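Take this structure, written in structure tokens, and hold onto it; I'll ask about it next.
Removed: one protein chain of the complex. Kept in place: all other protein chains.
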Amino acid sequence: MFYILLITMSTGSFAQTASTGEQPGVSPWGATDQIGSLNMMSDGNNLALFSRIATGKVYDLGVEYFIGMPSFTALGDPPYQFWMTHTPHGNLVGDVTHAGDSVNGKVSYTGDALSMYTHTGTHIDALAHFGLHGKIWNGFAADQYLSDRGWKKGGAENIPPIIGRGILIDVAKFKGLDILPANYVITLKDLQDLLKAQHIQIQKGDIVLIRTGLMKYFYTDSQKFTGNGVGISLEALKWLVEEKGVMTLGGDNLALEALPSTDSSNWLPGHTYLLAQKGVMFMELVYLEELSKADVRQFLFIGLPLKLRGASAAPIRPLAIPLGDK
Amino acid sequence: MFYILLITMSTGSFAQTASTGEQPGVSPWGATDQIGSLNMMSDGNNLALFSRIATGKVYDLGVEYFIGMPSFTALGDPPYQFWMTHTPHGNLVGDVTHAGDSVNGKVSYTGDALSMYTHTGTHIDALAHFGLHGKIWNGFAADQYLSDRGWKKGGAENIPPIIGRGILIDVAKFKGLDILPANYVITLKDLQDLLKAQHIQIQKGDIVLIRTGLMKYFYTDSQKFTGNGVGISLEALKWLVEEKGVMTLGGDNLALEALPSTDSSNWLPGHTYLLAQKGVMFMELVYLEELSKADVRQFLFIGLPLKLRGASAAPIRPLAIPLGDK
Amino acid sequence: MFYILLITMSTGSFAQTASTGEQPGVSPWGATDQIGSLNMMSDGNNLALFSRIATGKVYDLGVEYFIGMPSFTALGDPPYQFWMTHTPHGNLVGDVTHAGDSVNGKVSYTGDALSMYTHTGTHIDALAHFGLHGKIWNGFAADQYLSDRGWKKGGAENIPPIIGRGILIDVAKFKGLDILPANYVITLKDLQDLLKAQHIQIQKGDIVLIRTGLMKYFYTDSQKFTGNGVGISLEALKWLVEEKGVMTLGGDNLALEALPSTDSSNWLPGHTYLLAQKGVMFMELVYLEELSKADVRQFLFIGLPLKLRGASAAPIRPLAIPLGDK
Partner (left out) sequence: MFYILLITMSTGSFAQTASTGEQPGVSPWGATDQIGSLNMMSDGNNLALFSRIATGKVYDLGVEYFIGMPSFTALGDPPYQFWMTHTPHGNLVGDVTHAGDSVNGKVSYTGDALSMYTHTGTHIDALAHFGLHGKIWNGFAADQYLSDRGWKKGGAENIPPIIGRGILIDVAKFKGLDILPANYVITLKDLQDLLKAQHIQIQKGDIVLIRTGLMKYFYTDSQKFTGNGVGISLEALKWLVEEKGVMTLGGDNLALEALPSTDSSNWLPGHTYLLAQKGVMFMELVYLEELSKADVRQFLFIGLPLKLRGASAAPIRPLAIPLGDK
């Protein structure tokens, strides 16, 4: 259970840790910046990528939304709900259109509604999701900017269309596995070995997607999915950001980083590092199975998260289009 | 009020009209088809379009989601709701993480949730949204396929990534207006005059977006927005589908088609025509203001609706990338 | 529109008003008190009332909950929603029980769900609903006690079963009207004239219910209902509390007090007076039509609000049982 993963962490003793160095980052893009590393995008880079598209085939990196889907409910957040508000037969019984049987019987109207935690399904975490000591990336304080309807700074509505070169780091496949062992922590060495073996050069501004294989359970076993803390180590995340200059990242697992945290002062240190300290948004629950099967390793990535005003995350259904060599 | 628009319609007398010819269409793509005209897409066509991208600039065609946004609530559907489930200060008071003050104070966690009618904001109507006489496109019957959790056929999870050549038909601008007159019905002649004057050739498989200018009110006056029935005539829709072979359409208004209906047997005849009879999905509340300002008339359209299982619609944040001439 | 009522108020100029005397009250029942005047109840008083019950007839003072019911949505709160989660036919299509057709066809299971603002339908406002300068009744501060899941002090879960002598003050009927004029403000003199004419003595600890007649529109015209600011004056409220010592109050209107506020520093001065300053909870949207028709003027009142943890209000379906003279 993910719940157990968190609890395991949270029952440790939490001595007050020094917060030296763990303050929200100050944006190099200026005091008004709310999108951090996504500022790396440029029209010129986009055009260069478009010109390298090798095939018309596209890969869908988003999961379906359905009642019972795996989601993070360990802290009480609402699981995905979906319900009918209008059905062809129901219209005949209820006649909420006031149109009468003849019209309702002809016009077979279906409507439906949903509710969910914003971090459900394939989604991107906005910079407002995690801060440090009451402030998020670029120093925006909750006291000043967090209303009852979300953040006035750093919310998901600020996220531009995300376009960049995508790189698949298929750790599970590289190790000859369908899925990494339960709670496996992907190390920096794992990444470096793979990149070397596959002759992949990560470039500044790339979008790196890491595959654990966990999606195997997404549609079939919700508890196995949410109970598996497999993910990437903080060390590896730091290397990708600081050494390689990635623009954004994604994983096919629940939290990108490995769970539970081994830092007793922080239950999601990868989240605070990426979002609050580095201004790097990232994606979770990305569906990488088709890319993996087809051995697509570099691609044009296009992601268009819903512009949920003030939100700490937004659903996204990313697209991958294979690129030719350059 | 949109409510008034519907009521105006629905208080007319509804003589039982003959349903000759108004049956759900049978798909030329086979008995299992659930996506209708989106079958027109092909890898080859995609590749041809990618090769024509003229610039790296991209246009965002999606609206923001926020409490109070204009939406169709005339028949009781839920307006967009958004709420905080975790806040940095609230974590200190409630400690739902069981991590204690030190950790909660350091790790400033924000979470949030939402609920909405699926037809809220920029969205695409799935084929299951409207049928005729109890059946949707390709003959799938509600009795057999509509569960309490949506349609087992024709739901939004079936919609593939939508890629095609987009055409902007900027009716408001062509007429020298910010916004068309209230409740204006866009005629076939309006379309034909514009296309001729602007030397635009609609090709089979195109994605046609029609601008009324109504978005002017989207962020500023919800009642003015939802109370304005401006839209396209059924005649014009039929011409676009039957003569021009468009793959899908979109509008910047609430219902694509003009309201209220003048057909006393059908309160949304454009919807039943497109979805049930022709298998043509379409988009509503598409944000076309930037395209209009920049006079972008043809573009690569990319749309990735959320895969809401069984749903009659899905939110979408489309992208437009200008194309060079060919 | 209620919205207009509020807006009318809120567009006034809000000079900072001195807050002298407008601080949360300190409870005479001690520093831990969270129920204010409901402390007036006692087993002895209950027993005395039970012994005076004159008839077995009971009156139901609660309204129905239904989609489209009048509610306070002017500030974006969710209107009442209700939906089916399981239906006999839907179970056959969806088989979420995994029981198969035979069982699902035999066992016709219906389930449903709801969402709502807690101040919907007949309800009681908890002391946490309104405070002054960041603190509620008895000095509990939001900073310290308001979590993301409600108040740790003063929430609705603390409200005991409410039992007391009820008094109907039927202002509309006394004036020979079905319903008071739109936005009529019930004055202290109105109350005093009625009490005198009807020989009613309000006693310390009584529960006073005031009828405007507005319920006439509750089931038939939601806009007329929520657009009518009829209610009681602040002066009259003060007299009831300070001179008469009532335990709790209720009205058949939206806000008990008249709207819009005439105090530019406070949009609901009756609310802050009763809840924050005096620790007097009160009920809104109480259904008084049957009591009025039967001329029941004193009765045993029994009210059992749902114990919603941390909530600022709770639904209640009160009961009135006529009392004999004493």
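We call the chains A, B and C, going by the order they appear; numbering starts again at 1 in every chain.
The rule we apply is simple: a contact is a pair of C-beta atoms (placed from the backbone, for glycine too) under 8 Å apart; a residue touches a chain by one contact, two chains touch by 3 or more.
No experiment lies behind these values; they were computed from the predicted model shown.
Note on the chain not shown: across the whole complex it touches A, B, C. Within the whole complex, the absent chain has one touching residue among C:T85, C:T212 or C:N253, and that is C:T85.
Checked against the full complex, the candidates C:V26, C:A113, C:A182 or C:A294 give a single residue touching the omitted chain, namely C:A113. Between the chain not shown and the residues C:I35, C:V93 or C:L146, the one that touches is C:L146. Summarising the interface, chain B meets the missing chain with residues 76, 81, 83-85, 89, 113, 115, 149. For chain A, the list of residues touching the undisplayed chain reads 67-68, 73, 76, 78-79, 81, 84-87, 89-91, 93-94, 96, 115, 143-149, 152.
Listed here are the chain C residues that touch the chain not shown: 6-7, 9-11, 14-17, 19, 22, 42-48, 50-51, 53, 55-58, 60, 62-67, 75-78, 81-89, 96-100, 102-103, 105-119, 121, 128-136, 142-143, 146, 148-151, 157, 160-161, 163, 264-268, 272, 276, 302, 304-313, 315, 317-319, 321.
The rule is simple: only the chains that are shown with their structure count from here on.
If each chain is reduced to the centroid of its CA atoms, chain A and chain C end up 44 Å from each other. The centroid of the Cα atoms in chain A and the matching centroid in chain B are 25 Å apart. A straight line joining the Cα centres of chain B and chain C is 42 Å long.
Multi-chain contact residues of chain B, defined as those touching 2 or more other chains: 67, 76, 78, 81, 84-87, 89, 96, 115, 143, 146, 148-149.
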